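With one protein chain held back, the other chains of the complex are shown just where they sit.
Chains here go by letter, A and B, matching the order in which they are written, and residues are numbered from 1 within each.
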Amino acid sequence: MNKTDVMNKADVMKKADVMKKAIYPILVGLLVVAAPFLMDAFRLNLLAKYLCFAIVALGIGLAWGQGGMLTLGQGVFFGLGGYSMAMYLKLQEGGLPDFMVWSGVEKLPALWTPFANPVFALATAILGPMLLATLLGLLVFRQRVRGAYFAILTQALAAALVILLVGQQGLTGGTNGMTNFYDLFAWDLAEDSTQRGLYFVVAVVLALLYLGARQLVRSRYGRLLVAVRDGEDRVRFLGYDPATVKTVTFAISAGMAGLAGALFVPVVGIISPALLGVVPSLELVVAVAVGGRYALAGAVLGAVVMGYAKTAFSEQFADGWLYLQGALFILVMTLAPKGIMGVIKRARTA
Amino acid sequence: MEAFVNQLPIGLSIGAVLLLIALGLTFTFGQMGVINMAHGEFIMAGAYTAFLLPGLFVPSLVVAFFVAGAMGLVLERLAIRHFYGRPLDTLLLTWGVSLVLQQLARDLFGAPNVQVKAPDWLAGGIGILPYNRLFIMGLAIASVVGVWLYLVRTKHGRRMRAVMQNRRLAATSGIDTGRVDMLTFFIGSGLAGIAGVALTLVGPVGPSLGTYYIVDAFLVVVAGGLGQLRGAVLAAAGLGLLNSYAEFWSDASLAKVIVFAAVIAFLQFRPQGLFTVRSRALS
């Protein structure tokens, strides 16, 4: 067998695969386009919210599922994105933001001024998290701090950020965060049509990021990432620096979370510390585990499924949700560690 | 200067609480590679034990040890032991357990915080040293000495150290590692129960009590080095003091960020914590 044989075989297999697998993307695409006609504005808004979480989950799937970095602090990056966007929206109204007036701030803090520029706000929402993740990644991964240690550190960062945001009342709106946004550019956020447009924006962003991430996973870099996950120390002897590979991946996942946060704010209309602390960060990791951490589609699926489950159950049983979430999670970890995608795959091959 | 001195007992007693919590974690983490997020809820269970035994403060320390220890034992037997070698999965699993336990506490005792009345003999203090904080420090020291004696003097303790250093070798030399794991988990969780009772001396008790301390306690483990008694003691004291001084001298809201930055900076010099065992295996 020679080079061309190897290639041809792979090509043939790929074509058959593509035909069989094309059906799912088409189905999902149809559903996404049909959604605004199938549900009322309230439900559509919920879906848009879950899709924002799905973007964060995609990043977790990349970092954790592919790269083995269990990040328990994605809320931090989500929050940086969300707060950047919220600051821009607040400044659009003109005058001092309402919460500053309430907490007795008289002049707009210098930190806030550049956020009046939407380009700056959006760039900060994405690049800020990437920068922070790069810094943290370099400091931590170069020292070969990994696994559970890394998880603990990211969690500590999430905890620290929440306390900081709550404490800086005049800058951040404290515990209540920021809410009451009216316009995004020229559109009224309260209008159904604006929300429908936002839904499509979120869906398209998610789709593009998903395709990009999938491309990345299939590239040499993606193989390298899996190799780093399964044997970081061995990878060094292949001439690569795992710290770089991990840092880049962590930064990408942070950028995704930041962008998700920036989209979340106009969709949901609020950003507050409670949305980005230890618990919400962990909840998304749980969602990824439930969906199936080793497949990017599993991460997205998990975020949407868990989002719906949470809404449905807390509507009906209020506190029962916590029992259910805990129990569900224990069950998934024990019985189906590869999540829903794992179950589907097993059913298909059986 | 006076502020510096005043802050000292506060920092040291925070360190003492962290130490009580981290003692258990460092052994379950060091020996079994288990990250037990439900450890915080064992603290909470200890605190509610004190709440349920009003006026019986000292006995409640003992009862809390056994209550939390039993909870740990059940968790280890039912769930964790199936997850050895998968630390990250255990982390998520035990987080699920922790959610359930918190909700259970909410249903049993109500969501609002409750106050446990401290015994009269702990009121007052000598100079700037309140008795309650002094007591917590004493409790932590006693626990460390107890654990140390257990590790070096008893048969079970020696087995525990053997398993911690080399599980496979210990197993082949006839040690029942399953039993050792059970006992480690029991003692580690029991210490969390004692920490919970101690916490009732400095604040109210609520269903999410554990979540306030668990993150810092894990930082102690990271900074101290796995399964290292002296590392845990030094790291707990260091983080406790840093916490209290950072809070005092900067903004309270900045303290945790400062502590976090300090831990990251520390890891640049000691990536594996204060004390480590050298090994060359490709993990």
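Just so it is clear, a residue touches a chain if its C-beta (ideal position, glycine included) is under 8 Å from a C-beta of that chain, and two chains touch if they have at least 3 such contacts.
Please note the rule applied: contacts and distances are computed from a predicted model.
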Hidden chain of the complex, named as in its UniProt record, picked from "Cytochrome C oxidase, cbb3-type, subunit III", "Urea transport system ATP-binding protein", "Phenylacetate-coenzyme A ligase" or "Alpha-D-ribose 1-methylphosphonate 5-phosphate C-P lyase": "Urea transport system ATP-binding protein"
Listed residues A:138, A:227 or A:309, member touching the removed chain: A:227
Full-complex contact with the absent chain, from A:120, A:187, A:200 or A:240: A:240
Residue of A:103, A:117, A:193 or A:219 in touch with the missing chain, whole complex considered: A:219
Touching residues on chain A - with respect to the absent chain: 1-3, 6-7, 9-10, 215-216, 218-221, 223-224, 226-227, 230-231, 234, 236-241, 244-245, 248
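By our rule, only the chains that are shown with their structure count from here on.
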Chain A and chain B: spacing of chain centres that average the CA atoms, whole Å: 32
Residue ranges of chain A touching chain B (in the complex, touch as defined): 70, 136, 139-140, 143-145, 147-149, 151-153, 155-157, 159-161, 163-168, 231, 233-234, 278, 282, 285-286, 289, 319, 322-323, 325-330, 333-334, 337
Chain A-touching residues of chain B, taken from the complex the two chains share: 29, 33, 35, 79, 82-83, 87-89, 91-93, 95-100, 102-103, 106-107, 211, 215-216, 218-219, 221-222, 251-257, 259-260, 263-264, 267-268, 271, 282-283
